[in-house]
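Just one protein chain is left out here, and the rest sit where they should.
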Amino acid sequence: MADDIVFELLHSEIINYSLEQNKSSNGKEVDLSVVEYIGFAAGYKIMERLTREWPRFKDELDTMKFICTDFWTCIYKKQIDNLRTNHQGVYVLQDNAFRFLINFSSGQQYLEYAPRYVAYTCGLIRGGLANLCINSIVTAEVQTMPSCKFHIHVQRS
Amino acid sequence: MATQPSDNTEFPPEIILKPLALIGLSGLDTVNNAIHKAIWDAFSNNRRPDRAAVRFKLLNNTFEFPVVKPKRNSYEWYIPKGILKKNWITKRVSLIPAVVVIFYDMEWNDPQWNEKIIECASRVQSIRAAVEGHATRVAVVVVQSGLSPPPSEYMLGAERAQALCSACEIQSKSLFVLPHSDHLMGYIIRLENAFYDIAQNYYHHETKNIKQHRDHLNKTTHQYLFVRHQFKLGFLNELKQDISTAHKHYMHAYNNLLDTRQVDTNVHEIRTVSGYINYKLCKLLFALNLPRDAIAQVKSHIDRYKNRIGPTELLFEHYAWIARQYSAFGELFDEAIRLGLPAIQSQHPGFYYQYAAQFTVKRRQAMRSVCCDASHYPPAPDPMEGIVEFYGQRPWRPGRLSADPHDPQKEQAAVLALQYNERIFNHSAMIISFLGSAISQFKTFHSPRMRKQLVVEMANEYYFCADYGKALTLLSHMLWDYRKEKWWFLASHVLNRALQCAYLSAKIQDYIQLSVEALSKHIQVPNNDKDRIFRNIMAVLNMNIPSPEPNLPPSSQSKALEMWQLAIDKEPLTVAIDMINIASFLEVKTKFKQQKYRMDDTIEVELFVRLTYNTTLEVKSASMTISTNTETIDISITDEGRTTLKLIGGEVKRFLCQFKASPHDNGSEMKIKSVSFVLDSDRRKIVMNFKIDEIKNVEPTVHPELLHFILSPKTDYEFDCIMPLTTTSITSRECRLSLDIKNAVPALQGEWFPTTFTVINHEDGPVHDMSIVLSLLSSPDNPNPESVTELGFTHGEPEAQPIKLCVGDVSKSSSYSNTFYLKTNRTATTTVQIKVMYTINAYETPQLECSKEFTTKITVIKPFEVSTSFVSMNFKPITKCYVDDPFIVMPQIKILSPWNLVILDTELETVESFRYADNKKPQSCISNLRVAEKNVASDAICIQAKYKPKEVAPRVGLYNISWHRESNTDGHCVMSTTALSALPIDECPITVEVNYPEVVDLQTSVPLKCTLIGKTNTPIRLSLSVEGTDAYMFSGYKKFSITVPPRDKVELCYNIHPLVAGNTIPPRLKATVLGDTSRQEVVKEMFEKIFPQNIFVMPKYNK
């Protein structure tokens, strides 16, 4: 559908734009924090809307299930394929066909660029959880395209 | 129970106290008679709730019972003068006992029995006479020693008790015997319960009496009596402890009272009595564990009466009454909770105390509107004087029931008196007291914010009664909470009131602090007049009296001015304000420019200051306090060299502080403690102190991530986005030495590997006391390097690690070199740390310690790999050997070292079960051999097994190789040892030797000699046969038997003659053991091994 592709195109252009922005700074490290912040703000704001019709979350795990199902469906039109947790604040969400990677060739060809395409989503998850009063660190791991694992470490104070 | 403030609405004690059956005790001389005293104490002391609900009263001889009113036979002409008589309850609970008990000391076998019985009877008679007309019951207790009478007199007791009863004209169940000698308390409890029963009986009788009157009453004239009788029934049932019946009667009384016609003259009486009845009802409902009903009762009670306000000139009485209803209910509720009733956040006594306070406020408002003219008390005669017989009646018109005041003048004077009394009444004290009760309840029931609101109301009340100090204290505490939750509107409300209090009490410290906070962008001030507040701050700074706050009570203003005149040039001359804990017009952020500084770096702290109030602020001086582990230093903040800082409203100003760390700070952490701004007029100072290290406790409410994309409205974006950095760590000065490493890596396993390092001094001057420490660093693939690696400064001499080397001084631009040796048995990367430490005399800090850590990685590899093969004497590979059968061990040395090596010597150290075949150690075949990478050096040593060991397959032995690098000519060599693999050993009863040549010529006969040697102590019989082939002719026995003698040999001779050239299979001898077949297999293997599988036959050339 055309409206889906607009989201993808906007996303990739934002990444191109932010790469352009930090071209001047030398070094191989690409600073994608701005993309992450954009994701954070979006996740934070959209969460208010998505949880409107949702009963009060029982606990943290209940919240994570919501992220895997409704939240993910709303944004990526599919659910997370696998959720695992150590019950101590670490959650691993696996998407076997992550939307932003699905158009790349599987295998090694673009693997080194994969981190650029997960930063926004990391921010999105982190922002969404932040609005639900769960402070977390979210990292992503891409081993084989187009599968992606998001690691959520809940920060307890 | 909390003592509630008193006024004329207070409930009389007889209403509040729990009614207890009254029992009179007579005949006890508690003063002179110790036994009587003990009896009385047992009755009266320690009245715990589990004891009977009775009250004992000691009746002396002169006690007079109330006179009995003559019985009325008809109520037809009787018009009651009021509802409830004030003295009725008192009579019931303290004057008319239900039972009078006469105590009399008498033993059944008393010698003067007859006199005694007469005296006792006369006492009973006189009591009877005294209670004449009352239905009070009489009982007699005979106090005895309690010593059991002799059996002969057993009957006597019964007889005499009988006699006593008839003499006293009492029933036998009213006669009790109390032995006082022991178990007194037990007897007393039993007596008490018996009396209680009698009392209940009495009260029951009384209620019946009252019920009889009812038939005579009619609703038109006797409405009051309906109330009164039902109240009495209720009360008597309470005395009887029948609370549900009591409740029923009180309810009737309450409803009857509701039906009573109310006019201005009886409104006070009706509401007073209804208040009492309602109190009783609620109390009983709590006692019946029906708290919801109690709450419903009080609610409907207030609802019913809230519009019955009575005469408007006495409106305040109405509100006073409502307030009292609520506070009394609050107390009942509170008491029920203390007795175990659970309460919840939304329903607890605090609400009722709060209502009481609210209605007291209304009462005061009513007073203000109706009592303005009551400036004096009316002249004599005092209308308030006079005895009132009924609850709630007016002293100036007792017992009058008509709706019109019969004496308008007197009525007017009375109203004036009431109004005057109300006017001088301290409402604030009452409100504060109610609020105080409410506050503690709201605190108990998890309502901190409700509590805060009430505290603010309480502070307002203190303000109204001009207790500005107390008000200020309360408000300052509350301000804190509203600020913390960012309820700025409420905070502003509290702050403005507090500022008024501070002004009115001329408290300079509070006044300045509150004024500074009032300038914050969050605070709204009256008329939005922040300029006035700012001018006031400047005025106080300059020892001038500030202008008053708006809307102050005029009465306090002149006094405030006097106080200011006294206070303005006195202490405090320095006003310190803790800025972190208030909202203010000044905001700061501090930031170390780096997270880490070297000792010789200039430390830089950036200070950002934002002034949100639109003015220009001249700060006389500013400083920053920085602490390290050892000290705290103050650093002055300057603006381009000037100490006076100029801050402009709406702007963010940046200042830079630069300083050097002191020598003690090395390795420590440095923190920004605080930043202070001083406003100074030479006479007074205002120090605004930001305690930076306390900011962290305040969690930011806005996620910093979200700040990045907020556009125009946040003009101060840059300030908000500055992330403070308030700690930094100080590390030693960076060392300006360099290190060169020279070595020939990779190092080879087992060698003492030399590394030469050179430290070059690039400092501007000489360095002193240089020392070097060598240590090994662990790494994931080499976790315990010190256990496998040796270090030393001399070849072959390991030293304890870490190794310290004192070098001494090194002058400028020169260098120091040394070599260390490293030997490791592990093929991994070894990391060596070389830490150089020294001192230098820098121009600012002498003896400055510097250090630098260098690391070098040394890869260690194996010099060569040794593999082994075993072959037979004819170089065929073998997988096992036989005892005394020599074979060859062939170690093969594959060179892995990239450097050329020289193998000096090799040797095989055999284990016990093997020996050299020649009985002496052979010369190595590869000694003094020069080898390069990928070469393979093969050695060969001939050995044989000595015996068959019991355990399986021993290793053949250790193979030692002495070697050194070809480049190394200093004579040090390395001995590497390899364990060779194992070879199984077997035993064969015979040995076979045959001289088969490798090559034979075609058509040329070759003689073969085959020797069979017996190895055992028994002869072995063999059947031998020759397996011929077409390629050979041969001569000798083809098939025969032979006996191999023990420890001796037989020889067999053959001739073979090859017929074809090329690879041929020669004739081979095969043996079968005759007799003991267990060794058949090994003998067969021996023959197979000895006789070659093929022989090359050379063709013959014709010359």
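What to note about this one:
Letters A and B name the chains as they come in the text, with residue numbers starting at 1 for each one.
Note that in this section contacts are C-beta pairs under 8 Å (C-beta built on N, C-alpha and C of every residue); 3 or more make two chains touch, one makes a residue touch a chain.
Everything that follows uses one rule, which is that contacts and distances are computed from a predicted model.
UniProt records the chain missing from this view under the protein name "Trafficking protein particle complex subunit", selected from "Fanconi anemia group G protein isoform X1", "N-terminal acetyltransferase A complex subunit n.t1.c1", "Trafficking protein particle complex subunit" or "SCF ubiquitin ligase subunit CulC". When you scan A:47, A:101, A:114 or A:145 for touch with the missing chain, the hit is A:47. Interface note: of B:183, B:211, B:376 or B:486, the residue touching the hidden chain in the full complex is B:486.
Set against the missing chain, the residues A:67, A:80 or A:132 yield one that touches it, A:132.
If you put the hidden chain back, the residue from B:341, B:652 or B:706 that touches it is B:706. Even with one chain removed from view, chain B keeps its contact list with that chain: residues 345-346, 355, 446-450, 453, 485-487, 489-490, 493, 699, 701-703, 706-707, 709-714. On the side of chain A, the interface with the absent chain consists of residues 44-45, 47-49, 51-52, 54-59, 131-133, using the contact rule stated above.
Please note the rule applied: only the chains that are shown with their structure count from here on.
Distance between chain centres (mean CA atoms), chain A to chain B: 34 Å.
Listed in rising order, the residues of chain B touching chain A in the complex are 703, 705-706, 708-709. Considering their complex, residues 34, 36-38, 40-41, 44, 123, 127, 130 of chain A touch chain B.
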